[in-house]
Each structure stands twice: as structure tokens, then as C-alpha cells.
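Notes follow once the structure below has been shown.
Only one protein chain is missing from this complex, and each of the others stays in its spot.
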Amino acid sequence: MTITKEHLLKVYQDMVLIRRFEEVVEKYSKNGTIPGFIHLSIGQEAAQAGVIDTLKETDYKFPDHRGHGAIVLSSRPEDRKTIMAEIFGKKTGINGGRGGSMHINDLKVRNMGFNGIQGSTVVTSLGTAFASFYNHTDDVTVVFMGDGTLGEGTCHESMNMAATWKLPLIYVLINNQYAISTKYTESHPQEYLADWAKGYLVPSETIDGNDIEVVIESTQKAIERARKGEGPTLIEMMTYRWQGHFSGDPAAYRPQGELESWKEKCPIKQTKSKLMNIYGISELDLDLIQRKTEDEVEGYLQFSLASPWPSTDDATSWVYSDISVEGRK
Amino acid sequence: MTITKEHLLKVYQDMVLIRRFEEVVEKYSKNGTIPGFIHLSIGQEAAQAGVIDTLKETDYKFPDHRGHGAIVLSSRPEDRKTIMAEIFGKKTGINGGRGGSMHINDLKVRNMGFNGIQGSTVVTSLGTAFASFYNHTDDVTVVFMGDGTLGEGTCHESMNMAATWKLPLIYVLINNQYAISTKYTESHPQEYLADWAKGYLVPSETIDGNDIEVVIESTQKAIERARKGEGPTLIEMMTYRWQGHFSGDPAAYRPQGELESWKEKCPIKQTKSKLMNIYGISELDLDLIQRKTEDEVEGYLQFSLASPWPSTDDATSWVYSDISVEGRK
Amino acid sequence: MNRTITFAKAINEAIHQEMDRDEKVFIIGEDVAKMGGDFGITSGIWKKWPHRAFDTALSESAIIGLSCGAALCGLRPVAELMFADFIGVCYDQIVNNAAKLCYMFEGKASAQIVVRAVTGGGIRCAYHHSQCIEPWLMNIPGLVVVAPATPYEAKGLLVSAIRSNNPVIFLEHKGLYNKKGDVPEELYDLPLYESKVVRKGNDITLVAAMSMVDFALRAAEDLSKEGVSCEIINPLTLFPLDKETIINSVAKTGRLVIIQEGPKFMGYAAEIGSMVYEDIFEYLKAPMKRVTSLDTPMPFSPGLEDYVMPQYADVKKACSEVMSF
Partner (left out) sequence: MNRTITFAKAINEAIHQEMDRDEKVFIIGEDVAKMGGDFGITSGIWKKWPHRAFDTALSESAIIGLSCGAALCGLRPVAELMFADFIGVCYDQIVNNAAKLCYMFEGKASAQIVVRAVTGGGIRCAYHHSQCIEPWLMNIPGLVVVAPATPYEAKGLLVSAIRSNNPVIFLEHKGLYNKKGDVPEELYDLPLYESKVVRKGNDITLVAAMSMVDFALRAAEDLSKEGVSCEIINPLTLFPLDKETIINSVAKTGRLVIIQEGPKFMGYAAEIGSMVYEDIFEYLKAPMKRVTSLDTPMPFSPGLEDYVMPQYADVKKACSEVMSF
């Protein structure tokens, strides 16, 4: 497959947006403005942008804990500043500042949110896929999961059920080499984690997760299968997180030179050179995209910084759908 | 492989013992003398007898809920009556009547007991296998599990870890076609459940679980691999339970004729005809075994019936290893 | 029209009638479809709605996870856990997923699921098939725990549970399945979050749920002969608890006896006692008494199991102690 120049340019912009978004989040996390733990996806932009690019708004999306990119790209442009505000814990956040970086959902675009317990969304996503089947709609479900997350028992229960019932569910296994400090080869017996799916007779492949064309092509195939009622697919996308596990982790467990060699394979850089060398787009044009994106994200940042904190009443609302919970007296 | 005449005769006796034991348990369960639920293994004797036959006393054994056969054969002959007494809930039971049919353990022979939560022993058994590895002994661990039990997430976590660390663990997957009312093909995507292990690059095979020679041969191979440090194996043993899920279940979910066709494949009948036709053992000799076994089991029964009930103090002992728990005042 | 039917049948009828009314309702679980459930509670449903009844693998986390996801899409899953003890293998899905989704989605969606689970002791099934798991769930904001004692309550409360947008753990005590009672044939619902005053009285407040209500009724009868008048309260929704009804009753009687199956330590009797001690201390006339199971795993042998379960004699003893204090 080759995608069109316009298409490649569009996903290039998407990746630049993720990168910039994460850079800003990183800065304000490191300087203490953003509370809590932040898991950055710098280096993994192609996997996120490529997958989201192939989905329609009514497809169900389950981002993972390193999912800012997928979340931002799933959202409507006018909502993006509220995603950053959420990460800052502000009242204007898309979830009222109540969830923060790890818990951002947006029903409008069927971003179904993340659950801080690894492997949890892997079974929740069965339910949205099931709903498509129950309601006879053609919406597919995509769940993002990490190489480490594959250790959880829920992965088995999910894959077993999805395969048996041929649910329209796509497992996007982002293999960024590590679960915190543990290399995937130390915690799994397979050389290619995609092989795991074979035990369930589920089609799977291991792809270069830094090549956005490959990501798009592979995801499209999986989505087609799912929409035709042929069941789940697992795609292992090989990539790398440039930062530590969370923003601030020195990542001392990485062998020397590993990061640098992966930086060579930067998905944005790769696409940029394709755009320039194959499609003849000028560096100037690409710089313009960069600058526009920076301005855009600067807007999110200013919005977030200027936004108010939630009021304490917000802590006790919606524990239940119908009855209220006492606050402090 | 062919096993010797003496060996085949020995395991024939083993199977006859299981069958008789279960028949007596069934009778006293149906007439209300044995409390609680009973899961009978009639029809599955070859799988139990063949596996236990290949193990030494210091190998770790995790029977399943349908495990009377494996439990009795693992035990020392002098203890067998206490196993039946346990099922009757008597003070003389091997666990003081406290566990009953589903919870019989015997540390002397490394019968590590069953846990009523399906899939639980599948991870506990990692620990005994790990202990062999940690202590550098050559004891292997065998865990029995059903086709239904394979649905539990623990199976994945166990297989993943055992395969990664090459633990000496053998998964004996007794495929008796059903989990309660659910046919294995309705809850799993594979035609051969053994294929599941391939996802972990773990050797596996599907065998005729009613042919005790095949069971022994396959188990021996797996044990050899395990003792050599080559890691886990999964063996799917195809068989059938003649009774319903629990004693009393009418098993209305079974298609007409299915039970009858499996009765044709009765493991005891098969072995009997081999002993007679290939090894020239007389029907009289085999009848003698049958009668001796009946007497033997009658002894267990009388012991069980005559035994006293536990005293109420037994309810509160050993909740903790060191401190006591209050009884009624 | 009222008829006398069993507790089991009442549950079955509630599901039938709600499925009739709302096509978003479906059932899912191990052996719930073709077989109609391990205890036969869902019988007839698969036959009527073959595409709305789902037998699953032994995958409780997937059952609850799927239910949560489907609920977020607007469906109304009624999942069966078979034995409540199995909640351990899907506990995360209940406490960290179902319980928190409404909060996480700010009420725009929620885990509008029902998890039916068979609870309690008495049938000689030992450690893993006899537990009272109520307390494992009652410290988890977002969950609802419902525990009927009669067929009438079972039907009406299950209907409300299915219609609720909250995740409801619906506890069915195995000792009650064959219990009979009057139940209207028509569809009706009963309010969640409301305790029931089962019997009015002035001297002692007896709190009891599920099969313990029978103990309370028996004790009230026995004590009335001695001139002691018991008020019996069945919380029905154990969590979130209707505090007021209990508080009002104890404010009147000044005496509290709680009969609770399950280990004493950290059982829900503890919360009820503390609630009263904290809120209406000035009305209390005597120490509270708890009649509970012993703090042990559940043994198999009948005599042992009976010994571990709450004793009627202890109910009587507790009542005379609080009266003579």
C-alpha cells in the first residue's frame, strides 16, 4: 500500500501534534505544575496516529496509560484544550479535572477512557465490541495495550471470548520494549508477542510501529476483518518510548546506545524525509506545520494555566447516578 | 511404546479401584449420606491413573475437583480409607472432615489439594514447580485442569510464567467435553485446546485420554522434559464423564447417544480386552482383581460409616498457625 | 393477582418481565443460557430469546468486563456469578471498574449492570462455596449491594436493580431459593436504598438480612411471649444503607441486636453498630450485640458448618442480655 500524499501529510501533522503536546506536558510535569504521574508517548506517535487515523468517530477507542496521543487525535479539535486542562487537573478539563492524565474519556467520540489497572480495558473493550454485535452496527473497537500488560490474565479471557464469538475487536499491542524496567523478552516466552494470538487461532502480525504507512495498512486490514464479522486481530507494533516509564524515571535499565538507535527510527523524522524526498514537499512547508502546531498547543497550555480549579463539590458528585454522597460538614 | 504386562495389569487395578471408589461414593451421595456436592470421575480413570502412575511420591500433584481418582492413587494404601472418610465428613478423614470431597490434601505424598475456585491451583502449582527450581531438586509438578477451567485468566498467567522461566510443570488438561453444560467448542475458539499452548511456544498434544498406554507415554515424555529443565508441557486428554457435572445432575444438555458412544470407549473395558487378548490374562484373574478391589473399597466404606463426626473445636483450629480463634461461648 | 411462588421463580420472573419490556436487557454467564443456570434460575430465557442469553467460558473477569463495556453503550447486562465466592477472580472488575465508571464518566454513562451471585452457607460446600461476601463490597463507593429475604422482595428489587444506572450486586442466598411467598404476577418494582420494617416493636431493634430474617422473626415471636417487643429491620439494600430507618428505630428502642451471617470481625454489623454509637449515643440503653458466624473459613462437615453459622440460641441470649442490662 501507499497512501496518498495528502493522507501522509495529514498523519504527519497528527504526529507532530502528539509530539508537541507531550513536550509541553513533560515540561509542566517536570516543573511540578502538573500533578501526579505522567506517562509520555514521545517516540510512539506513529502507532497512535496511524491507528486513530483509520477509525471513524463512532468506533470505540480504549487508549492506554501512555495514551495522550490517541486521546488527543480521537477528540474533536475544539475539545483538545480541555484534554490538556484535564491533565493539569483543572475544572475546565474534559472530565472536570477529576481523572487527570490516566483517566480521560470522551463519549462523544467514543474514547472510552483508561483504567489504571493494567489489563482492565482489555476486558471492558469486549463489551463495546459485544454491543456492536448485539445492536448490529458496524462499529469496531480498538484497545491499546502494552507489551507488559500482556501478562495479565484478563488478556487471555478477553482474547478467548473475542475469538470464540468473533467480536469486532482489534488488539493494538504497543511493544515499546519495556514494562517499566522489564524487557518484554524477560517476562514473555515469545520472541514475537503477536505469536501469542496464534494460540487462539486469531490473525496477528508484528509490524514496524514507527512506520505510519505500515501501521495504517495493518490496522485497515484488521478493521475490515472486524467489520465483516470475521473476528478479532492482534497487531504488535514495535516501537520505543524515548522517556522513562513515567516522566522523571531516569530509565537506568536501558543499555547504552539503545535510545539513540531508536531515535534514528523516529517516526516523525521518517515521515518527514518521505514527504520531502518522495513527495517533494519543502522543508519550509513542514516547518510551517511545526510552527502552527506549536501555536495550537500553546493555546491549550494557556487555556489550562488560566483555568480555575474544580470546586470541592465536584469531589462528591456522580459517585452514584441517582443518589448523592455526603461532603464535609 | 508398549508397557509391560505387569505394568498394564497394575494400572488396570488402579483404574478398577477408582471406578469402584466412585461407585460407592456415588451411591452414598445419592442416598444423602455424603453431604455436599460430589463430582465423579467415572469414565476418566485412564487419565488419572496413567498420570499418577508415572509420578514419584515427591513429585507435586494438584488434583482437580473431579479428582478422587488421582487423590486415591497418589495416597499410600494405608491412608485410602481416610480419603473416603474425608468425603463423608468424618473426624477420621485425612483432613479431619473439614475439607470434604473437593478439598483433600496429603502432604506426605505431595498431594497439594484442590481449591474450589477453578484455575486457582493452576497458579499455585507454579510455586511448587518454582520450589524445585529454587532448591535444585528434580521433582516435577502436575496440575490437573478441565477444558472449562482453561477459560480462567490464571491459566494464561501461569503458562506465561512457566514458559518464560522453563519451570518443571505439566498441565494435564482433562477434556471431558463439557464444563457443566457448556461444550468446550462453545467457549473456546480452538478445535484442539492443546493448540492454545502453542501461543507460548510450549509443547503440547491432544491424546486419547481413555487409552492408558497413550496417557502414560505422553506423560513420561513431558516429565522427562521437565526434569531436564526444558520447561512446561500441556497434554490435552480427550475423555468423557459418564455422570452429570455433579452427582445428581441429569445432564440433559448431552445429545442422545453421546454417553453410549463414550461408554464404548470405556478405558477399563479397553484395557481389559487388551490384557485378555494380547497378554492372555484370563477373565477369572481379572474378576479376582475386581472382587478384591470391591472388598478393599468396602473396607473404606465401613471405616467411613463407623467413624465419628469431628468435634466442634475442630472448626476453629488452624485458622492461623500461631494464634487461636474464638469459638462459641 | 397474587400467587405463591418460590424465591427462585420470583427472580426468574423478574428477568423475564424486564427482558420483555426492554430489549437492552440480556443475560450472560456460565451455563445461564441453554441450561438455565447452575441453580436453574434463568431457565426458559434462552428458549424465548436465543440472541439475548449468553453462555460463556469460565472467565468471570471477562463476564464483568464485557458487561461494563456493554453498559457504557447503553445495554443492561444481567450477569450471573454462580457462587458469590467467585467474585474474587473478578474483584478488580467490580471494585475498580464497575464501581467507578459513573464517577469517571461524570454520570454521562455508567456500569448499569446487575451481577447476580449466590451467597451464604448451609449446603456443605466448604471454603469456597459458602462465604458471605457482602463486606468485601460495602467499602467501595459506587457499588450497590442488594439482599432480598422474600420472593416478593426478590422480584421487585431485581426489577429495580436492572433499571438502575448503578452497578448492583444482587445477592441470592442459597438457603432462600425454595422459600415460598406471595408475589404479584404483574411487573412491579421496589425502591432501592430503603430498609424495610419487617415488624414493629418498642424494646429491641433487631437488624437482619436474607436468611437471618427468619431468626429475627422467630426470636420476636418467642420474646413477645415474654412481653418483649422487637422491631425487625431488614436493610434490603445493604449498601448504600438506609441509615435513617435503623437510627430511628434504635432511637426508639434504645437496644440493638444484629444478626448477621458471615464472620463477625468487619462484618456489616460493625458498621451498623458504629453508626448508632456515633449518631444517637444519648438514646442507647444497653450494649449492642452481634450474633454472627465465627471468624473462620467455612468447614465442610455438617456439624462444623452448623457450629460456624449463627445460632438461634445466641439470638435469644443476646436479646435477654440487652433487656436485662
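Letters A, B and C mark the chains in the order given here, with residues in each chain numbered from 1 onward.
By definition in this document, contacts are C-beta pairs under 8 Å (C-beta built on N, C-alpha and C of every residue); 3 or more make two chains touch, one makes a residue touch a chain.
This structure is a prediction, so every number in the text was calculated from the model and none was measured.
Participant: Over the full complex, note down every shown chain the hidden chain is touching.
Facilitator: Result for the missing chain's touching partners among shown chains: A, B, C.
Participant: Can you work out which residue in B:123, B:150 or B:266 touches the chain that's missing from view?
Facilitator: From the options B:123, B:150 or B:266, the contact with the absent chain belongs to B:123.
Participant: Pick out which of C:43, C:96, C:248 or C:320 touches the chain that's been left out of the picture.
Facilitator: C:96
Participant: Which listed residue (C:52, C:128, C:173 or C:199) would be found touching the missing chain in the intact complex?
Facilitator: C:128
Participant: Taking the full complex into account, what residues of chain C touch the chain not shown?
Facilitator: Contacting residues on chain C, toward the hidden partner: 85-86, 88-89, 91-96, 99-100, 103-104, 127-128, 135-136, 138-142, 239-241, 262-263, 265-282, 284, 286-290, 295-297, 325.
Participant: In the full complex, which bits of chain A touch the chain not displayed? Write them out.
Facilitator: Answer for chain A: residues 35-37, 89-90, 93, 97-100, 102-103, 115-119, 148-154, 179-182, 186-188, 252-253, 309-310, 312, 314-316, 319, 325-328 touch the chain left out.
Participant: Using the document's contact rule, name the residues of chain B that touch the chain not shown here.
Facilitator: 60, 95-96, 98-99, 103, 105, 107, 112-113, 115-117, 120, 122-131, 134-135, 153-154, 157-158, 160-161, 164, 317-323, 325
Definition applied: only the chains that are shown with their structure count from here on.
Participant: Of all chains present, which has the mean Cα position farthest from that of chain C?
Facilitator: A
Participant: In whole angstrom, how far does the Cα centroid of chain A sit from the Cα centroid of chain C?
Facilitator: Taking the average C-alpha coordinate of chain A and of chain C, the gap between them is 40 Å.
Participant: Could you please state the distance in Å, as a whole number, between where the Cα atoms of chain A are centred and where those of chain B are centred?
Facilitator: Roughly 46 Å, centre to centre.
Participant: Could you list the positions in chain B whose residues touch two or more of the other chains?
Facilitator: 150-154, 186-188
Participant: What are the residue numbers in chain C that touch two or more other chains?
Facilitator: 56-57, 59, 61-62
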